[in-house]
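Okay, handing you the structure first.
Excluded from the complex is one protein chain; the other protein chains are retained at their positions.
Chain IDs A and B follow the sequence of writing; residue 1 opens each chain.
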Amino acid sequence: MKAPWSATARQRRQAGQGSWWSGLPGVVYLIALVFLPLVIIFVYSFLSRAKLGVGVKWQFSLTPYTELLFSESLSGGRSFDPTYLQIIANSFWYAIITSVVCLVLSIPIALWLATRAPERRTALVFAVTIPFWTSLLIRTYSFIIILNDNGPINGLLKGIGIIDEPIAMLYTPFATVVGLVYTFLPFMILPIYASAERFDFRLAEAAYDLGAAKWTVLRRIVLPSIRPGIIAGMVLVFIPALGSYLAPELLGGGKTSMIANVIAAQFGASRNWPFGAALSVLLLVITLLVLVIFAVVAKRASRAAGRGGWEALI
Amino acid sequence: MCLTSTISEEPLDASAPALSVRDVTKTFQTPEGGQISALDSVSLDIADGSFMVLLGPSGCGKTTLLRCIAGLESPDSGRIDLRGQRIDNMPVWRRRVNTVFQSYALFPHMTVAQNIAFGLQMDKVPGDIIKRKVGESLDMVHLSGLGSRKPSQLSGGQQQRVALARALAKEPEVLLLDEPLSALDLKLRRGMQSELKRLQRETSITFVLVTHDQDEAMAMGDQVAVFNDGRIVQVGEPREVYLRPCSRFVADFIGEANVLTGALDTYGLVIESVGFVPRDRLMPDTQAALGQVHVAVRPENVSLQLDPVGSAKIIDVSYVGGDMRVEAVAAASGTAVNAAVSIVSRVPSQGVQPPRIGDRVSVSFAEGSLTVVAD
Partner (left out) sequence: MTMDSMPTRGRKRRRNGGVGPGLRDFPTFKAVSYLVFVFLYLPLVVVVAYSFNSNRVVSVWRGFTFSWYSEVLGNDDIQRALFNSLRIGVVATIVSVVLATGLAIGLLTMARAGRTFAWTLIGAPLIIPEIVFAIGTLALFVQSRIPLGVNAITLAHIAFCVPFALLPIRARLRGVDPAVYEAAADLGAGEFTIFRRMTLPLLAPGIVAGALLAFIISLDDFIVSYFLAGPGGTTLPVYIFGMIRNAVTPGVNALSTLMLVASILIVSLSYLLARKRR
């Protein structure tokens, strides 16, 4: 019997190792609840809008995709409408800012963590991960308290007399970026830390010995060595940031919609499922493209570094 | 092609030793909370243009001293001067001292040429000069043409040469080498030993090399400093250290030695199990106090004569290279067996009738060959 799933007969017969088919229920379940939903979204994106808005009408249509670029006036005429393009551009912009801010914050802390004594290090790394395991909704909501006009930050600034009027921070793009950075920071810190921990500090010592001062050692020796971690971190931050929903929803005050908020609206108040599906397909395609680009960059980087890099990391 | 001709900076004080280490002490905290004294008030002067070898068993503090000189470790107390200028409070990157690391520490993301150029770039050397010097350095270590390789594409011996070229390209006042040959196999090591000697002669840069291998130390050093347990126990030319070890430790650590205990008087030395040894067998200028002393003698200065009433009995005969190594136990008649001492003799094996195990022999020493050592 040579099922495509099974490994060689010898491997399969090894005592107690179990068999490939024990993974079958999991695979079937994931096909049904991960793969199938994506297929349905893809199909829906080529159908027409249902009368009442919930669900779809089974009639082929390309309208969901043309709606991305054109709006239909009441008279039936089409005109170019950059609203959604703008939102896609916004999403990219926010994702880029978020990744860069996360990177700038993560390199120092990752290196700092990696140079602590081993016992303290484990505890500190765990401390970095704890917030990640608490409810994102609650953490994002907390910034409503922190950033609002009467919140602790404005209170503090007023208290020490720096400002008279509160600074409007909540419901601005700034609040959205703060929320996004907060959400994804651990995803940048951890892979960079993993690289930094493996960095051989004897290389830094050799560089010092050859006359390099601190920042030169950082720039020319340490950063190139932790590049696999940086690339992995960029993937892990940029891609989910692109599809973020909660931070812009709760902190942006409707002024900073990202793709995910528009998708959600199509399945909620706006009631245009095919269009929401088309946007989802677009978001997925963008996600995959970005993933491929990063993979190519990473491969080139690891080849340049002389040994396998980021594949080992993930 | 002599690199010294391009050194631009004049030495600050030509008469001062290239490197002077004074009372340097370094203590480490162990993870368990104890303290290790890695360097205990170490002092050492290294003459300009010499090849100094630091020799000692592993863990005795050699690497720590090198790291203190390089600036990778800061001593708890003491001072270090480079050509009369104090450097122990200077950051690593400002010291005109370079290191060849035991692990080579080649930058894996840079090519061989970039590795060598790195140190020159730090000195803001113009690009065209860097290019020339990288070429020269590669020639010097016989790696011309491999400049565009990555370190991972080189053999261990080649990586070692790159590490050497990288440090030498900066033309340091002093080059520090931490067990540079320990990762190479024996044959390669012999070749590199003479190679290093040649480079040192050609560049006349002061070399300080760390090793735990006494043969290597003897073969390479103009001067050898023997370390034990965080202290320097003897400094001198290899031959001198070999023939006149100042302590039982040095005598044992460097080559093979017989260390015997006897009573010294004005006529000579009485060693219980061997008998009377006339005064002229001791080193000519021996100035030890009369009374009980320890003396060391090298096996090649011991001769064992067949003698039916001799005090020693042969227990082992073996061949080492072209030499015959004979081991005997000597015991004065009437003393307990555990008071017996073992004596090793080493003579060229050619044309000598080999003794048999069990033969009785008498022991004698070459003139001026016994040196009094501290316990």
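FYI, contacts are C-beta pairs under 8 Å (C-beta built on N, C-alpha and C of every residue); 3 or more make two chains touch, one makes a residue touch a chain.
Note that the structure is predicted; figures quoted are calculated from it, not measured.
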item: Hidden-chain contact residue, picked from the options A:68, A:100 or A:218; value: A:218
item: Residue among A:38, A:96 or A:163 that touches the chain left out of view; value: A:38
item: Chain A residues that touch the omitted chain in the full complex; value: 4-7, 11-12, 14-27, 29-31, 33-38, 40-41, 44, 54-55, 105-106, 108-109, 111-113, 115-117, 122, 126-131, 133-146, 148-152, 155, 182, 185-186, 189, 201, 204-205, 208, 214-215, 218, 239-240, 242-243, 245-246, 250, 260, 263-264, 267, 273, 276-277, 280, 283-284, 287, 291
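Methods note: only the chains that are shown with their structure count from here on.
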item: Chain A and chain B, separation of their C-alpha mean positions in angstrom; value: 58
item: Residue ranges of chain B in contact with chain A within the complex; value: 70-72, 91-94, 97-99, 101, 103, 105-109, 118-119, 122-123, 150-153, 166-167, 170
item: Residues on chain A engaged by chain B in the complex (per definition of touch); value: 200, 202-203, 205-213, 216, 220-221, 224-225, 304-307
